[in-house]
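The complex is shown incomplete by one protein chain, all other protein chains being positioned as in the whole.
Right after this comes chain A.
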Amino acid sequence: MQHVKTGEMNGPAALEVAAVSYSYGTKRALSDVSFAIAPGTFTVLLGLNGAGKTTLFSLISHLYNTRHGSISIFGHDIGRASGEALRRVGIVFQARTLDLDLSVYQNLSYHASLHGIGGREARQRIEALLQSVDMSDRINDKARSLSGGQMRRIEIARALLHRPTLLLLDEATVGLDIQSRADILAMIRKLVETDGIGVFWATHLIDEVDDGDHVVVLHKGSLLANGGVTEIVSATGSSSIREAFTRLAGLDAATAAGAAS
């Protein structure tokens, strides 16, 4: 198994993960993972199911306490200054997190209140964001009545309500049809271009990786590669990121094609 680390950054990191390990009892989920991503970039966290992506997300979002290593967001340690760190982050979890019994507006309003935003300001932000994700006409509908893709768009709008500078998305396109996947991905990439928001996009789908992306490859809890697509491809002597991933993870071609496309 090869191990590739490439790339440099000028300036402070949007996210810095340093020597992080995590275990569920005796089951090791992450082993000495270290990387950093720059502000305003689209970074893909690539790994098969069980690679440790969701565990890493749970640590970055402070759902779990970081026992070994450290994580900081724009210089704020998630353990010691979790409030400051979390104010800068918008999160879209892999599992659906909308309250199905509440309306779209009530869901978003609740999230706004969790960031200390209330009253007219919350209303204005909600209306503007729903417009930007083309969901204004569903503002009073119960979340239960939305399709999977629509729920995801609402969750993305919700994650942007408090105007974060780093957006974390954990397998945001899982369970969606091809068109919805493409729409969501395009929407997120546009955010990076137009608003300068940094995005950390966890996926097991290699076809969601673009040539210009920064990629962090995680496999069985270990970091295998960290750099630009072209750098990783070149460093592994591969012809594509798919082939590079296959080599890094020590997979056979059929496994890689089946699991990560």
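One rule holds in what follows: contacts are C-beta pairs under 8 Å (C-beta built on N, C-alpha and C of every residue); 3 or more make two chains touch, one makes a residue touch a chain; residues count from 1.
Just so we're on the same page, contacts and distances are computed from a predicted model.
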| remark: In UniProt, out of "Tripartite tricarboxylate transporter TctB family protein", "Formate dehydrogenase alpha subunit", "Quinol oxidase polypeptide I" or "Transport permease protein", the chain dropped from the view is recorded as "Transport permease protein"
| Identified contact with the non-displayed chain, of A:Glu16, A:Asp183 or A:Glu208 | A:Glu16
| message | For the chain not shown, which residue from A:Thr54, A:Gln150, A:Thr203 or A:Thr236 touches it across the whole complex? | response | A:Thr54
| field | Selected from A:Arg87, A:Arg123 or A:Arg189 as touching the chain missing from the view | value | A:Arg87
| remark: Where chain A meets the left-out chain, the residues are 5-11, 13-14, 16-19, 24-27, 29-30, 34-41, 43, 49-55, 58, 61-65, 74, 82-89, 91, 93, 95-99, 101-102, 106, 109-119, 162-165, 195-198, 214, 221, 226-228
